[in-house]
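For this view, one protein chain was removed and the others were kept in their places.
Right, chain A next:
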Amino acid sequence: MRLAARVRAVPALSALALLLAPAPTGATEGRPPPGATSCTGCHATGAAMQPISGRPAPEIAAALAEYRSGARPATVMNRIAKGFTEAESQAIAAYFAQGGPER
């Protein structure tokens, strides 16, 4: 069941990624882009660090850009976002917008 869901999600994900960013890195062949699988150790329902799965990609990408620049106040996300380029952030945003690990 899992695998079937993943295979179905691939075309949608690729299309969305293309719309959002001309050249996102990673996320090829339905694989999670670099860094994406680390996020769910903190981000989940019921936690102060709210879930990111299913949120719109532009919202996630903008948050990461603002953490990176320091425009958005943070405790750890400012330190983490600096480890990702804009293209990598866009790929992570597209992955979670499509449901992340639940896709």
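Here is the rule we use: a contact is a pair of C-beta atoms (placed from the backbone, for glycine too) under 8 Å apart; a residue touches a chain by one contact, two chains touch by 3 or more; residues count from 1.
Quick note on the criterion: contacts and distances are computed from a predicted model.
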{"item": "Listed names \"3-oxoacyl-[acyl-carrier-protein] synthase, KASII\", \"NAD(P)-binding protein\", \"Branched-chain amino acid transport system permease protein\" or \"Monovalent cation/H+ antiporter subunit E\", matching UniProt entry of the absent chain", "value": "\"NAD(P)-binding protein\""}
{"item": "Touch residues of chain A, complete complex, unshown partner", "value": "1-4, 26, 28-29, 31-32, 34-35, 37-44, 46-49, 75-76, 79-84, 88, 101"}
